[in-house]
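For this view, one protein chain was removed and the others were kept in their places.
Every chain is named by a letter (A, B and C) in the order it is written, and numbering of its residues begins at 1.
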Amino acid sequence: MQRMDNDLVIRIGGESGEGIVTTGEVFARIAAFAGLEVYTVRTIPAEIKGGHVMFQVRASQNSVFSQGDELDMLLAFNQEAYENHAHLLKPGGILVFNSDELTPPTPQNGTAQYGLPLNELAKSISFVRGKNIVAIGALVKLFDLPYERAQKVVERQLGRKGGELLRQNLQALETGYKYVEEHISRESPFHLKGREATEGDRLVISGNQALSLGVITAGCKFYAGYPITPASDIMEFLAAQFPKLGGTMIQAEDEMAALAMAIGASFTGEQAMTATSGPGLALMVELLGHASMTETPVVIVDVQRAGPSTGMPTKVAQGDLRLAVYGGNDEAPRIVVAPISVEDCFYQTINAFNLAEKYQVPVILLSDQDMSVRVETIPPLRLKDVHLEPRLLAQPTEGNGADEPSLHGYERYVDTPSGISPMSLPGTPGGQYTAEGLEHDATGAPNYTPEMHATNTEKRFRKIQGALEDARRWNMFERLGSADPVVGIIGWGSTSGPVREAVQQAQENGMRVAALYPKLLCPLPEEDIRRFSASLKAVIVPEMNYLGQFAEMLEPRLDVPVIHLNKYSGVPFNANEIYKRIRETYEWATEVGKEAERMSAAVALR
Amino acid sequence: MQRMDNDLVIRIGGESGEGIVTTGEVFARIAAFAGLEVYTVRTIPAEIKGGHVMFQVRASQNSVFSQGDELDMLLAFNQEAYENHAHLLKPGGILVFNSDELTPPTPQNGTAQYGLPLNELAKSISFVRGKNIVAIGALVKLFDLPYERAQKVVERQLGRKGGELLRQNLQALETGYKYVEEHISRESPFHLKGREATEGDRLVISGNQALSLGVITAGCKFYAGYPITPASDIMEFLAAQFPKLGGTMIQAEDEMAALAMAIGASFTGEQAMTATSGPGLALMVELLGHASMTETPVVIVDVQRAGPSTGMPTKVAQGDLRLAVYGGNDEAPRIVVAPISVEDCFYQTINAFNLAEKYQVPVILLSDQDMSVRVETIPPLRLKDVHLEPRLLAQPTEGNGADEPSLHGYERYVDTPSGISPMSLPGTPGGQYTAEGLEHDATGAPNYTPEMHATNTEKRFRKIQGALEDARRWNMFERLGSADPVVGIIGWGSTSGPVREAVQQAQENGMRVAALYPKLLCPLPEEDIRRFSASLKAVIVPEMNYLGQFAEMLEPRLDVPVIHLNKYSGVPFNANEIYKRIRETYEWATEVGKEAERMSAAVALR
Amino acid sequence: MSIETAVLHEDKKLAAAEYKSAVKPIWCPGCGDFGVLASFYNALSELRIDPARAVVASGIGCSGRFPAFVEAYGFHGVHGRVLPLATGIKMGNPDLVVCAVGGDGDAFSIGAGHLPHAARRNVDITYIVMDNEIYGLTKGQPSPTSPLGMERKASPYGSIESPINPILMTLAYDASFVARGFSSRPKEVTELIKQGITHKGFAFIQIYSPCVTFYDTYKHFREVTAPLPANHDPTDKLAAIRLAMSEESLYLGVFYKKERPALDELVTSKRQIAGDSFSLEKLVNSYRS
Partner (left out) sequence: MSIETAVLHEDKKLAAAEYKSAVKPIWCPGCGDFGVLASFYNALSELRIDPARAVVASGIGCSGRFPAFVEAYGFHGVHGRVLPLATGIKMGNPDLVVCAVGGDGDAFSIGAGHLPHAARRNVDITYIVMDNEIYGLTKGQPSPTSPLGMERKASPYGSIESPINPILMTLAYDASFVARGFSSRPKEVTELIKQGITHKGFAFIQIYSPCVTFYDTYKHFREVTAPLPANHDPTDKLAAIRLAMSEESLYLGVFYKKERPALDELVTSKRQIAGDSFSLEKLVNSYRS
């Protein structure tokens, strides 16, 4: 009997090195090609090689925004995978396992199970390494996915055209497909109906890839960085592309060198950037202040990971918000932007460059481990709609006896109503000045008078206020849910996925709930946030950290109880955890006469 | 006619290199020796050598807590000094000037003026460099200070006994004294009555000196640091003393090396520290998290200076609070302690070491440029009352067949109710473990499971909560002013001086005002702060920064309007600026029926 | 031998296997670091080092996981700071035997600023750099010792940075012990580590330790390495430099060795100059008015 579903969660578990990630990624691509929306999540083992890996694909007819809570199918490559994950199978779910490696007990609660002799099948085609591709073939059949599309994906991803490897992979795919057809059931147990599938109307992409495309789209051609998980693949992406478009990628000796190089390049007029994770950002704090003081545009991507210290490089957290907003000796204005999804990584990267160039400040782009490595389907990028913001340059003029147009009486740090001072780039005659990290006068000459320091402090802070208007114009807000909410959620970053699903579920259950995700976090769009929360009874702030960093920034600015919802275990929220808190809060908020205890204390939720 | 005063402000201005600072410091010492309380303040020129210097001494019969607003006397060594400072002279004040260098216009508004031919006088005793000592002699006479005490101070400070330099200095002192006696007036124009002056019942000391004495008193014997203004003299102090008491001072190659060395030394059981200023703290952020994660006690002194970036190394700011509290990738618990005065630098340094050792965390001690370089009189240090807190060590036991007492089944990071885990020091048999910056289990072995990370996060945060109780027990609060206040001030650090005077003045003018200065800033003693502010109508938070960093930490925790009072010009508050805000707030708070506008927005004050 | 404060009681000796901790190495099968670890166990055993009086500190990298695998005190530091960390440990308690370990990226890239200073201070530690000429843990970017033109994801058209010469560099820093080994020659490596530990002062040991996963250089190093000429005089700095610059072979062995006071000895000597007449009360009194 075939199950018709429009939303399935498949988890694949096994030993690192068995090609689990490839299995998952290729399967996700096949599903996407078949018109499904996919959303993947994976774990990375602590071991450099070996260790247990899990890859999960959620595939659905409609857009999906979180990983999904329970499994419809588990593909267990070995005993450990079975032990780690089998308990998550839904009643009625299906266990698929490598019968050459394990013999699971007879299933309970209606779970079906199919053994695949993956080792034997791979051996039968003399391609021992190919057992994961055999498994993909089996999945394609089990899910009734179009075989020719599967073939196409394998051709694109797994070998050069006409090469031996590709031939073997295609053979492995067929072997798995046929095995299910012949030994398990001619009819696929699951059928997932896709959208009206037109080839290529979705991108299958990770957050770091979307971000890197954003970098190129924004016009950036200078990258300096130091490798660090989970940011390294941004560097590697740009290393492959930049040379083709006249750009420069330098692998620096450390994070301080990386940021210093980017600052230097920006001084000459380049749009410049670096990318790192928390430990690297921690090392950049001094130079961040330097970019702020010298008013040098630069973009710093921080793909957050769990800490503190080296922490858990392959696990997720949203713990760097305060470091991003406040990190600096004394007070160094900067802008902080946070994308909320894989797709949004593209658009917010462009916004980050635009804000850096416009306000001549460092901009920190806060991504996180979860959305950076996750591959999912997103709508095509709206390249045509991209708006680029130029840097304000001082305009040389003719005359004054000079041969070429030149700047006269140029003052680099001249105070202006907006706080933005026109910049002169090396090469511009008459525009000579020294970018200065000491407090300085309008020309850049060191100056420590109380008046100068006070005026400049105000100038530097006034400047970034302009970003609030841009955030509105460029729609750097995601608002979803009810139009007249009673309970609200205000969040940032990648928690938006599970929040979206939880809000939807709450609305379906009759609750008036809405969520606001500002993508500009510093300066904080207070007005917009206050407007959103004006009529609310309570605001829930979900964060993947312990202290409730964002919640604490909001509290002094809101007149409504702020409920901290914190998860600090290195794994993302699932929609249920959020939904549960919405329900509790909703009951509390709508129950008449109930004593309103102070609810703003952090309530830990693992 | 002699004026009897009990509170005088004397400012000395001139070219750096003329010995202005020596003049001021020696004069302050003489005044202190004569039983006066002194409070000094100075500016440091931007030039390496040369440039204008100002040194101000406030001398009073009673304790003084701020620099004083207007001048009773100006000693101008040159024209620039006159121009910079003469307008600050009180009506009835006295201008003393080097008549070989300038001829000021005839005085208005009752200001008297005396010219001293300092160059000539110095030349007359063939000691051209000694004109500043001549000036000191003149001041001693003008202020009717005991000449023999002046002699004693010069003997102690300005040359070796029996040496030629000392002879010349004493002669210069006499020359100045006599000149005033003979050419200006036999009777001193000012007479400052001291306390019942018993020799040596006060210390004349700077904040960095008091802090360094605290380091030694706390038992610390390991210092690694990198020079930076205004923290270098802590290193230089300890470099002179440590070798005498078996301690080790290493001048590291940079701030990261300094903190890494201190962490390493602490691992072996040493109380270890470093000291720096903002730019250095910015570089230590990664290692700060490392100390937090590995649970290694260490004290980091940050003598704050004005920024951002290199900023104004010789000017004051309180801009590093957030960096101290939040600086780290992801969330790294630490303790932050802030002394509130020169004297308090001694006691809070000891508390900082005690808290570091007790909770096995990094402790940041936030001093600032103003109190670090300022020399003032303080009461004798209560060495006898000092309480030292030992580190919790794992206790080796006999048996189990080992030759020596040894640890069995030792677990470095074992979870405990307090969160504090007994530490084993290298050399302890059986206590081997690896201090780990990755997330780890109780033994220290890397472990990334969600449960472990959540439990450990809670353990690390729970641990520092104990400091709240210690803060109470060790009285890490300064409370002053009215017992039933209407308006309150909550502040931190060295603003307590001018605040004390302003509160006193407000009380004298019938206002019910009080101030609370917690010296533990992280974890924040919320309860104590809430108790203080429970009955207040408004709280003023004065800070030497733009953003109101402390105010913003308080806001979500208080139910009373929080009024930001910010000064960000690189110079400390004077009591009047605070008093003015108290008065305004008091009027607002006590005026019945007045619409209470939202007053929590930052109100800039230069 | 100046390590007597850290050796076992006269009649005691532990087998190499007893220096193995309970934590299982997470390295890829075949990783060169296994060879270094085995040699390290052997060296500790042969020197009869007391596990309770030895500390192994490290930075971050595959090689940085080393301390946890040794039955001794350990400190897994942050990336690039192992030398100041180990310096602090040694100066905190000079009676300990202190070894610093890590990779080529940790040592020569992010940590490059600390090496000249550990060397000039002559801190009495042994620094073992497991040089695989690649960033292992972050999955294969070129490191400061990678050959020019190396093609990796981070350098798809070939790397553009010439490799450094760690031996020449540390000789220029006047490190008082400079040696090189190859993890496939465990006996030699054991010997170098033993000499490094017994050397009073800063001992730098570069050990070629191939990364089978991202840059398998076993064959390469078997071909291009050679023992130092038998007649090489390790007190002759210039000769050492010449050999370090050789374009024929990558030599293995002790390039250079010279005795000079170690940092802890210098600190002690300054304490003697300063005298031990310290009195807190007297010091406080010097500030009395």
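Everything that follows uses one rule, which is that a residue touches a chain if its C-beta (ideal position, glycine included) is under 8 Å from a C-beta of that chain, and two chains touch if they have at least 3 such contacts.
Everything numeric in this text was worked out from a predicted model, so none of it was measured.
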Partner chains on view for the chain not depicted: A, B, C
Given A:Thr268, A:Thr397, A:Thr416 or A:Gln465, the one touching the chain that is not displayed: A:Thr268
Per the touch definition above, residue among A:Val21, A:Leu192 or A:Ile205 touching the missing chain: A:Ile205
From C:Ala6, C:Ala179, C:Val254 or C:Val267, residue that would touch the chain that is not displayed: C:Val267
Touching residues (missing chain, whole complex) on subunit B: 46-51, 226-229, 232-233, 235-236, 239-240, 243, 251, 253-255, 279, 309-310
Residues from subunit C at the interface with the omitted partner, ascending: 108-114, 116-117, 120-122, 144, 157-158, 160-165, 168-169, 171-174, 237-238, 241-242, 245, 260, 263, 266-267, 270, 273-274
Residue numbers in subunit A that touch the chain omitted from display: 29, 32-33, 199-205, 209, 213, 216-217, 222, 224, 241, 243-246, 248, 250, 252-254, 256-258, 260-270, 272, 286-287, 290, 294, 377, 380-381, 383, 403, 425-438, 443-446
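What we mean here is this: only the chains that are shown with their structure count from here on.
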Subunit A and subunit C, separation of their C-alpha mean positions in angstrom: 39
Distance from the mean Cα position of subunit B to that of subunit A, given in whole angstrom: 44
Two or more partner chains touched - positions in subunit C: 60, 76, 78
Multi-chain contact sites of subunit A, meaning residues that touch two or more partners: 46, 279, 309-310
